[in-house]
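Every protein chain of the complex appears in place save one, which is left out.
Moving on, here comes subunit A:
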Amino acid sequence: MRRMTWFNATSLTLGFAFLYLPMVILVIYSFNESKLVTVWAGFSTKWYGELLRNEAFLDAAWVTVQVAVASSTIATVLGTMAAYVLVRAGRFHGRTLFSGMIYAPLVMPEVITGLSLLLLFIGIGLDRGILTIILAHTTFSMCYVSVVVSSRLVGFDRSLEEAALDLGCTPFESFRLVTLPIIAPAVISGWLLAFTLSLDDLVIASFTAGPSATTLPIKIFSAVRLGVSPEINALSTIMIAIVTVGVITASVISKRATLMQQRDEQAAARTA
């Protein structure tokens, strides 16, 4: 029985309305002519133009992108290394403790992470700015990368690495030539996850940002406290668009890859 019943249709509508209605309203009001957010005064794209002339927003956006790229890249390298050691190194003393400690930041309240980082930076006399935000974001996103990568490594056929060693690879070559290309999808999704987490982090960034560098979420948050402006709506719409395009592209690519593989395997079975 696969029919769209009355009940199913209602659940679907309610569920999606709950999820997307706020965003739809935001997108609609970003095209509002009026400066007052709650009053519709006709269609206009003028707030997008305003946004492009707002230096403060553009600076913040640039800082955010730099932080996100740098921190997610460092986090991916460190997180992958951690995952590799925890999955591969077998039982060594303190393994359970280590793996527990890697995953602990996942459940740690962000306020505590932010505060402790702030104390550390003050303690070692590091001026707060773009560098401190990058370090802070690396710290908390690394464990997410590690979780994603280790789940892929657990299902990884170890004999592939042994085969590489057997054929003359050093352990590092075996990782670079065999393991890494095969777990690449997990590493990339780990990177994307870290990138997204960094993009929308407000709490940790507000602890570790300094006067020289402000990220977009901090900028938006402080702007909204003075009242929601249509410019913010426009900015948010752009961010929604970027995320949507990204998600759709990623799913189309992976879907196509799966289909291709299935077709190949069927063809192989037929010619066998």
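Basically, contacts are C-beta pairs under 8 Å (C-beta built on N, C-alpha and C of every residue); 3 or more make two chains touch, one makes a residue touch a chain; residues count from 1.
Note that in this section contacts and distances are computed from a predicted model.
Hidden from the displayed complex is a chain whose UniProt protein name, among "Aminotransferase", "succinate dehydrogenase", "ABC transporter" or "Spermidine/putrescine import ATP-binding protein PotA", is "Spermidine/putrescine import ATP-binding protein PotA".
Checked against the hidden chain, the listed residues A:M81, A:L115 or A:I182 yield one contact partner: A:I182. Of the candidate positions A:A163, A:I188 or A:V247, contact with the hidden chain is made by A:A163. Seen from subunit A, the chain kept out of the figure touches residues 157, 159-160, 162-170, 173, 177-178, 181-182, 261, 264-265, 267-269, 271-272.
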